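Just passing along the structure, written as structure tokens.
All protein chains but one are shown in place.
Order of writing sets the labels: A and B. Residues in every chain begin at 1.
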């Protein structure tokens, strides 16, 4: 099989992933897009290994990546869960707690917290 | 206790100066020095002193006058005695330094310390506004002159490669440098001796205690200017331009000051203007550039020290007893000759002083003034313009001097026969002021501590005319006497009619003071405000703007921190792609 076919597939997958990460608002979708990107990389690893080296290094790395991806998705889902508990939504655009606020806004927030 | 100690020290120091003068009399000129530093390869600084005839003369004058003043002050000054006496002593010491120094910088030390002492002493009654203002004015105007003096020292010292007075005048120097240097020195002299155009401080210094005025006017401070030119006479004689300038300044000053004295209505102010005028006569004599001129100037300095010191001490008694030296107050005490009878010694000594000042034949002022006129005549005879200018102005001044002396003497001690006309001569718009008669019985001549110096100086005011031997030039004596009589008679006839016409321009002293106020003081205040505003709004503005710019920039960068993960990621991806493209471009 020519190398170009798996690579093309990987590129398509990666671009879909990038698009998903950058453009979608739902955090679950973001996580799924991350998975797509990781798998595109996996595909590259396996394809290059089969094409030139043939000593299973690529496969080994791909297995590592799969493991890491599993751990990462676990952490990610935990964060999503916390986000949902805290804010009642899983919208990436709306979760801006780390943004720089103006001094006035910050004071308001502090006072709100005190009130609660 | 402390006050007594200071008084003893003060009188003792003055007597020491007299003793030194007596011991040095007739001794060969000597020089000595102490310390020294070589700065660079050109200039040697050291404390150098000398004694010669001029030194001895000045030491005697300074010692005697300051001893008189110190003794007189024991009876005169009642408050802050310690500081007063200490300052008078320092004042005397400074003048002694000027007199004995053989180095321009040592001279400058004494010269300016005198200025500071006069500032502090004129401001002795610092509760009074006029004393505060007068003191400040005195120091600032003399300081302005002193800056010129300092530059003059630089020019002459660098020109001659030495700051030693006895070595000045020997060695080659460019005529231009010499002229510039001596003119700059002259600026300092003009400031110190209150000549036009720096004359206004001296009359305004009158709120100071009278003995201090006596000291300033008779022996120290203003006399230092005359001394300096006499000391550097061999340098000044080389610079004819400077001498001409000096002659013009002196002649303008003597007429200016004498006319101001003719219109002044306060004893001390009249005396102050007369000092300016008399000093100008000395400078005029010096400006002749001859040996006779110098001799006449020093003679005039000597006699002037005696009679002007005396007159100020007398004015002090009047101030002390009456509480004011204004004509308007003093003449209330003239009814039935009260002030003459109660203040007999003062009256007699003051009459002697005024006679000497006016140049009445037989008194010292007559001889010294004639010496000046004679010296000027010697020059004028040969067709010298300077000689003629000096001759004419000194003669005119002699008449004016007689006028204001007689005027003061009559108005202060005698009741004018024209009763009706007299009211309003000084009172201005208050015709009733003359009618309330003060209690003249309280007037007392001061204690013997105050009277003894006056008597001593009165003897000097008569006798000093004869110390130099009598060189009477009969025609000249006749002319000046006639002029004096004319001036005196004018004053007498005016007094007899009870009139004292004072032209406004003279009463305002030619409006010099307000002009200076507008020309210098107001602009400087403006500039001061400008400087502060510049610091606050322009320079401070830049500093604040730098701070503000930092804050603004940080606020701008804070805006990038949106908190949106996807924005950050987008930026990162764009960055990565851009870097990749860049790498591709550079690599290819």
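Before moving on, here are some points about what is shown:
Note that contacts are C-beta pairs under 8 Å (C-beta built on N, C-alpha and C of every residue); 3 or more make two chains touch, one makes a residue touch a chain.
Here is the rule we go by: contacts and distances are computed from a predicted model.
Hidden chain, UniProt protein name from the list "NADPH-dependent FMN reductase", "Phosphonate ABC transporter ATP-binding protein", "NADH dehydrogenase subunit M" or "Glutamate transport system permease protein": "NADH dehydrogenase subunit M". Considering the intact complex, the chain excluded from display touches B. Annotation: of B:158, B:392 or B:506, B:158 touches the absent chain (contact as defined above). Annotation: of B:530, B:553 or B:578, B:530 touches the absent chain (contact as defined above). The omitted chain makes contact with just one of the residues B:12, B:36, B:323 or B:362: B:36. Contact with the chain not shown here comes from a single listed residue; of B:111, B:327 or B:495, that residue is B:111.
Hidden from this view is one chain, which touches subunit B at 35-43, 45-46, 83, 105, 108-109, 111-113, 116, 119-120, 123, 126-127, 132, 136, 139-140, 143-144, 147, 150-151, 154-155, 158, 524-525, 527-532, 534-535, 539-540, 543, 547.
Keep in mind that, in the parts below, only the chains that are shown with their structure count from here on.
Subunit A and subunit B have centres, each the mean of its CA atoms, that are 94 Å apart. Across the interface of their complex, subunit A is touched by residues 558-559, 561-566, 569-570, 573 of subunit B. Contacts from subunit A toward subunit B in the complex involve residues 18, 21-23, 92-93, 95-100.
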